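Complex shown without one protein chain; remaining protein chains in place.
By written order: A and B. Residues from 1 in each chain.
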Amino acid sequence: METAAGVEACLPIRSDMDLVWVRQHVRQAAALLGFGLVDQTKLVTAASELARNTLVHGGGGRMEAAHVVRGRVNGLRLVFADDGPGIPDLDRALTDGYTSGDGLGMGLGGARRLVHEFAIDSAPGAGTTVTVTSWSVRPPLPREEA
Amino acid sequence: MTRDFPPPVTGHVPVLRLGDVLLVTLQGDLHDSTAEQLQQDIGEAITRNRAAGVVIDVSGVEIVDSFLGRVLAEIAAKARLLAAETVVAGMRPAVAITMVELGLFLPGLRTALSTEDAIRLVGGGDAHPAARPGGTRQGSP
Partner (left out) sequence: MPEYGAAGQGGTAAREVGGFLLRRREQIAQRWADETLFRTVFTVSREEAVEAGRTVVEALAQVAGADLSADPEAPGFLVVREQLSQIGSARTRTGLTPSQVSHDVDALRPPTVDLLVADLPDAAPEAVREATNVLTVLMGTLRLVVMETALSEGQALIDRQRLQLLEMTTPVIQLWDGIVAVPLIGTLDSARSQIVMETLLESVVEQRARFAILDITGVPTVDSLVAQHLMKTVAAARLMGAECVVSGIRPAIAQTIVHLGLDLGTVVTRATLADALGYALRKLGTDIVSEASHGAGER
């Protein structure tokens, strides 16, 4: 599939300028994979939340984007990784209203609601990795014989 | 949260004055620092112009995450302390759906379909901008 070229990427998350790149890349990749406008917006917003977490709480890190396929449905997988202090209490961090920094405390819990699959791996002192996947639920149009 | 580098040239959002209403048009992808700068600018503009209302046109905004949501809420709270009312106008459906899913309801914020409606709402009746059918929305995609 030729879309892979515009989808696969590894972007650094070091400054708030990088957040803009992350959002733009995710928007573009999701559009390439056939995501509808609402699904694009949800995924970009989730990416923005997670990238900001990586920046603010993880002290910076990176985002990797990959094209995944299930059956005939395209998906976009985003991995946000940092080598920061890690999250001591994951359950609490996923609760709405919990915050250790700026924002309205929506970061992790909110982002989880915006994606189809969400996984987090973190331990104190060992950094944090958040993996999210969303599917372009609307499958491509049938390839009708012309 | 100040960054060491100066905001880029494009990182400044103009605050326009229409009678006693301030009009701010947000476009595209906003930098965190730009949003914070704007928060400061609006506060100063309200005091300087003794504005009664602030209209923030978000029809050109593609996403509102919790950071931008917080900035909007804080602008409104600050404006209220300065006796001005804030209205957010022209939010796109996809953005609104996403914000609700994210849990951002912005309860303290007034909203309007278009900047015209918003200006009427904050009592800037005399400062009606030239009739622009369809508001300032750039046609939702």
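Definition applied: a residue touches a chain if its C-beta (ideal position, glycine included) is under 8 Å from a C-beta of that chain, and two chains touch if they have at least 3 such contacts.
The structure displayed is predicted, hence computed values, not measured ones.
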Fill in the blank from the handout: The listed residue (B:20, B:74 or B:101) that touches the chain absent from the view is B:101
Fill in the blank from the handout: The one residue from B:23, B:45, B:89 or B:119 touching the chain left out of view is B:89
Completion exercise
Had the left-out chain been drawn, it would touch chain A at residues 38, 71-72, 138-139, 141-145
Fill in the blank from the handout: Where chain B meets the chain that is not shown, the residues are 88-93, 95-97, 99-101, 105-106, 111-114, 117-118, 134-135, 137, 140
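To be clear about the criterion, only the chains that are shown with their structure count from here on.
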Completion exercise
dist(centroid_CA(chain A), centroid_CA(chain B)) in Å evaluates to 27
Handout entry: Of chain B, residues touching chain A in the complex
Key = 1, 3, 29, 31-33, 62-67, 69-70, 73, 93-95, 97-99, 101-104, 141
Completion exercise
Residue positions on chain A within touch of chain B in the complex are 15-17, 19-20, 23-24, 27, 37-38, 40-42, 44-45, 48-49, 52, 96, 102-107, 109-111, 113-114
